[in-house]
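Here the complex is missing one protein chain, while the rest keep their positions.
Order of writing sets the labels: A, B and C. Residues in every chain begin at 1.
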Amino acid sequence: MKLLRSALFLATLALSPLAPRAFAADLPTLRVGWTVPAEEAKWLLMKRPELFQGINKTYRVEWFQFQGTPPIAQALVANAIDCGTQSPISFAQAVGEGDFKGYILGSLAQEKAGYFSVYWGTLDGSPIRSAQDLKGKTVASTVFNGGIYFYLLEWLKKGGVDPAKDLKLVEIPFPQVEDQLRAGRIAAGPFAQPFASRAEARGGIRKIFEMSELLSPLTDTFESCRKDIADGKPDLIRAYMADFKAATKHAIAHPEDAKKVTSEVTKIDYATLDKYLMSERDFYRDPVGRPDFQSIQQTWDLFTRTGYIKQKMNAADYQKPELTPAND
Amino acid sequence: MIRFGPLIVLAALLALWQAAGMAMRVETLPTPLAVLPELWALFASGEIWGDLRASLYRLAAGFVLALATGVPLGILCGRSAAVRGFVSPLLALFYPVPKAALIPILMLWLGAGDLSKITIIYLSVTLPIVYHGQQGAAAVEEKLVWSARAMGTGRAGVLLRIILPASLPELLLGVRVAIVIGLIVMISSEMIVRQNGLGYDIFNAMDMAQYRLTYAVIVVVAVLGFVLDATFERLRRRLTFWAPERQDQLPTGA
Amino acid sequence: MIRLDRVSKTYTRAGGGEPVRALSEISADIADGAFVTIVGPSGCGKSTLLYIVGGFVPASGGAVLVEGKPIAGPGPDRGPVFQEFALFPWKTVRQNIRFGLAEQNVPRAEADRRVDELLDLVHLRQYAALYPKELSGGMKQRVAIARTLAYRPRTLLMDEPFGALDAHTRAKLQDELLQIWERERKTVLFITHGVDEAVYLSDRILVMSAAPGAIKADIAVDLPRPRRREELLRHPRYQELVIEIGRMMDTTA
Partner (left out) sequence: MILRALRSCYSVLLLLAAWELFARSGMVPRTLLPPVSLVLQRTAIALATDTFVADLATTLFRLLAGLALAVGLGIALGVISAQTRAGRAIFEPLVRVLGPLPKIALFPVLLLTLGFDNTPRIVLVLIDAIFPVMLAAHYAARAVDEKLIWSARAAGTSPTGCVLRVILPAAMPQILTGIRVAAVIACVVVFLSEMVQPGDGLGDQMIRAARAFRSVDMFVPIVVISGLGFILDTLLALVRRRALGWAG
């Protein structure tokens, strides 16, 4: 029994240094969710805080990674995080189904003419050219209910294909689409940067359609914060968004820094990133990280029309100009 | 021979993996020799320690809570029909529930941080501890209790000085099962709600198509599982050397 | 003195149905310092009766009185010795014998002296540091007896204590028990189904009949003490008693 007691004692003792060190109590902490791709601004804040004015000086950030925007929306609704990456459609669903109250404060990735657009690719040799050709096949999407998932459904429906009955959808993250396509397990899958560049470099992949065919310009992702936090602690959010703007500008002004930090976070080698990142072969980024409310409104209108969003969304309801990066 | 058994088996498994990797020649199945440098880099750069620490912290915190509540509850269940009547149906109800599947729901209640993960580990590992504690306490030879009662031991004293040590062999088997279950839930929860930890590492590396890294972290998890189990097994043997040896209990769990 | 006053026991079946009567109104007086044995066919409830006297099992009716007072559960005045030994397997021989003394808050030094004394009494001095699983059956029972004697109960309640031992060890332990009893003069209530054992050890034998258990005969054993095995086995009265009681058991079974 003595041995048991001492073992228990030792166990508790051993535990104490294991406990993660709490953030210094003197600085307010913001909980921020992130995902991949195209979040160089946030990754710079995460990995190079010394470059920026506010972070670790007037406030701290606790970072949480998620797989796509729907889980981030869940976490926002659950008050598990304060700010995070959103896509127009996840945001609208959170508002409609989760009674979410939040603001759209910063821009991350956008698509417009002359820049990269997410596309569905297939193998060069395959006969697939249209939605009809995908009938009976297995097709990949990234996170179901996420930012790009509904574009696929929309495109399939336009082509006269019922996504629920005519084909099989599987959820595969962007990085693995290429391997699964080449292994013959899927007939088509979505490509985003940097994986599109990597796949193109190896060759043998052909584009079937890209999202900008459905809508352009188009907002992929933006930074959103809970309304209660933004209204309750405006100074904290203002400081964060000031750094966000500075980081966006830094990424554009110093693409090599953006590439380095992206390489650290995604573990993709620099050489691959160097071929496209922050160029016109990449997503479009607003020069100061300011959201394009007009394109967000267009996305909402499209999906309200098709029924994927149940309610009418109005972009004006989710703006907070005094916290949003302003054009210089 | 018995002593080196695990090493020989390990070598055989590695050889099998190497052969499979060499035969398949695909990026998604690197050979152990190709994974080795990645593993080395993980430790050399110190990158793995933070995640290992985060994972172990959650596991240990869930475990300490489970032991603190599950052991008394299990023993009371074994000794009191009233407590058993209350707890047993609840155990039966929760037994087939996939605990890790509750993570998305728990996250809504408790946030995305450690708390929801510790809670889910706690819920999962408490079950076998309570169950085996009950089995152990119920099976205690009644005459041991009588002997102690005749010597003037009170009811609390009997629970603490007779029932607890007498149920220890069975109880510790429950803990051993719980360790395996705890590892599974730890990995699953870190993978479903990602922040850090070994589960995060594995699935993140995979999602980023970093296959060698994926395998390297899996190796770390495998070694961790083996070391935890083997260490506990030594402790278990030391604590219950006085009891008859049981051969049939090796860890499994979900 | 221990008095059994119309002690009865009925069990209710788990699935409902008729309750089972195990003991029906048993009355007896057990004098201080007497060696009383209860014999009876298996299943007659003799062990249950002993457990009731020990306070481990409640009686359904009647009472057990010690010095005129009804018992309320187990107490250190009545020390049990079980057929199953019931040693604490996680304690050494020494720790087992010491357990009751610690529970009675006997001072450390005195307890140690008492344990040494008992280790000598049951000839287990050199085995004091062993654990129960390292002992033979006879040694275990010696430890159990020593553990009970340690806290000086006035009565020993012995439930077929030698039932699990081989014939040779049993005989040896019977002799040792007699020696101890003759020295310490405890009251002993002894349960067995071995008639020869009962006659060899006791002053008085209660014969029980089965289903429901009741006392069928109360026989005084008028054999000389101290008893020596070889002499006794040849003693005509011993043989008579064994045969007489054995016949009784046959007709009750």
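Brief remarks follow.
We take it that a residue touches a chain if its C-beta (ideal position, glycine included) is under 8 Å from a C-beta of that chain, and two chains touch if they have at least 3 such contacts.
All values derive from a computational prediction rather than experimental measurement.
Note that the absent chain touches A, B when the full complex is taken as a whole. Considering the full assembly, A:N145 is the residue among A:N145, A:T219, A:T248 or A:T262 that touches the omitted chain.
One of B:T126, B:T214 or B:T240 touches the chain omitted from the figure, and that residue is B:T214.
Only one residue from B:L42, B:L173 or B:I192 touches the chain missing from this view: B:I192.
In the full complex, chain B makes contact with the omitted chain through residues 1-2, 5-6, 8-10, 13, 24, 26, 28-29, 85-87, 89-90, 92-93, 95-102, 104-105, 108-109, 179-180, 183-184, 186-188, 191-192, 198-199, 202-203, 206, 211, 214-215, 218, 221-222, 225-226, 228-230, 247-248, 250-254. Residue positions on chain A in contact with the hidden chain: 70-71, 73-74, 77-78, 90, 93-94, 97-99, 138, 143-146, 164, 168-172, 176, 179-180, 183, 185-186, in rising order.
Criterion: only the chains that are shown with their structure count from here on.
Computed from the mean C-alpha positions, the centre of chain B lies at a distance of 47 Å from the centre of chain C.
Mean C-alpha position of chain A lies 80 Å from that of chain C. Averaging Cα coordinates per chain places chain A and chain B 34 Å apart.
Shared interface positions of chain B, i.e. residues touching 2 or more other chains, are given as 165, 168.
Contact of a single residue of chain A with at least two other chains is seen at positions 1.
By the touch criterion stated above, chain A contacts chain B in their complex at residues 1, 3-4, 7-8, 11-12, 14-15, 18-20, 31, 33, 36, 62-67, 71, 74-75, 77-81, 173, 175-176, 178-179, 183, 195, 266-268. By the touch criterion stated above, chain B contacts chain C in their complex at residues 141-144, 146-153, 157, 162, 165-166, 168, 240-244. Across the complex, chain C meets chain B through its residues 51, 54-56, 73-76, 78-80, 82, 84, 86, 88-90, 99-100, 103-104, 131-133, 147-148, 151, 153.
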